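Other chains of the complex are left out, but the ones given are in their true place.
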Amino acid sequence: MGDFYWKTNLSYTSEDGIYIRGYDLAELIGNVPFPSVLYLLYTGELPEPNIAKLIDAVMVASIDHGSGAPSVLAARTAISGGAPLGAAGAAGLLSLGKFHGAAVQDSMEAIQSVVALSDEGDTLTIAAGRVVAEWRQAGRRISGFGHRQHKRKDPRLARLFDLAQEAGVSGRYLAAAQALEDALKRAVGKDLPINIDGAMAAILSEVGFPSDLSNALFMVARITGILAHAQEEQAQMPPMRRIDPVDHGYSGPEHRKLDTKK
Amino acid sequence: MGDFYWKTNLSYTSEDGIYIRGYDLAELIGNVPFPSVLYLLYTGELPEPNIAKLIDAVMVASIDHGSGAPSVLAARTAISGGAPLGAAGAAGLLSLGKFHGAAVQDSMEAIQSVVALSDEGDTLTIAAGRVVAEWRQAGRRISGFGHRQHKRKDPRLARLFDLAQEAGVSGRYLAAAQALEDALKRAVGKDLPINIDGAMAAILSEVGFPSDLSNALFMVARITGILAHAQEEQAQMPPMRRIDPVDHGYSGPEHRKLDTKK
């Protein structure tokens, strides 16, 4: 052991195999679903089945957001210039900054501040009002509220909230998120409804997910879509084309119902 | 529609929601597991349940390979210099080049060439011998064979092959991979056993996964581990430390059995 010896809590390899937080990876394969192994890696423990289902749901909700997303445009631009697939994925990932996709962590912080004040005796309404006032005074935007695109309620939200209820979570963080929405309306004077980032933030708070890895979970999910778009660009488009960010359409299968009995 | 109008087959957003290959994302959430939605995005159709389980297994097998992996070292180096988490993930992704992690696609091509020759009448032994000879003549290494680290058989392999058998795949690509291993031994004169890339290549070929998205599947899985390591570096290590690539250890939970009854 030299001067620069260091340690990790995450995983190690040996001649016998790969161990993730103490579990043999060979044993996890086929027995624990991928989102739960992500949860193990990020939190240190395997999730209970109800939590596992929520983590999977949040990842599915984040997998793609269509061709106009900045991260997709950046990835298509890179591969259109001749980058390999991984480099295009990296260009996409670099576009998931604080204004696009990396908002979950900030939103978790706001929601958890409300719950912390409420634990100290404030009502949720007062706690949310205090957090909104403090953040606004500090010049910080409260992420997770307000819609850029979906004028109606984003349909992913109702689905996620239903699943959270089914999973039997405490509901304290969901209530805090609602209190923040109300407090923002009072402070700003217009509707800033919970958006998908805020919903993810509330649910990940409910399941004890570490906030400093919440953006990582989002990135894992979203890079899936980014790479699909990059590969489509490479396979089907001429190189160096002008990639219009607005003027594009869809030529895939028409709307079809999911056969949930299957 | 302007001059630069273009179309995608993958997904679109509307005021009503997000549609992936025709399915409403809100409906997929909680009903279809994440690896199966990845499969939908990459292939155009949802997988049958037996295939879904294999895709999940291949992703779990790829999720992490310990702290010494080049992609992890690059990500730790970036975040140690002050990069945000996404930029560290990008640095890691950029290190998953043709020599590290992006070998599955090449391996699928070799395996599928053997099956194609066998379809034209060659025995598997002859077909594999021809592919090995042709690739070697063209100066191309056949990815997916030969171990860098695991001196014994990588324990992930037996697990994946068992699951493939349980899933009832045809076994033709698995047999072709075995034939390639034998042909390489005859050609090179030493054991180059199937490695994890080769096993993934055989299994993804069995389930009809598009070879030009096989590296993408690997990247989605592996970025999970890369981001965990990057976040650990950020949270627990001093900035700008010397990150020794060899001289490191593990301080996480000791080996523990998975409770598969749970």
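All chains are identified by letter, namely A and B, in their written order; residue positions are counted from 1 within each chain.
Quick note on the criterion: a residue touches a chain if its C-beta (ideal position, glycine included) is under 8 Å from a C-beta of that chain, and two chains touch if they have at least 3 such contacts.
Computed from a predicted structure; not experimentally measured.
S.K.: Of the full homomeric complex, 2 copies appear; what's the total?
M.R.: Oligomeric count for the entire complex in this file: 4 copies.
Basically, only the chains that are shown with their structure count from here on.
S.K.: Going by the contact rule set out above, which residues of chain B touch chain A in the complex?
M.R.: So the residues of chain B in touch with chain A come to 1-2, 4-13, 15-35, 37-38, 41-42, 44, 49, 53, 56-57, 59-61, 63-68, 84-87, 89-91, 93-94, 96-97, 102, 149-152, 154-156, 158-160, 162-163, 212-213, 215-216, 219-221, 223-225, 227-229, 231-232, 234-235, 237, 241-244, 247-258, 260, 262.
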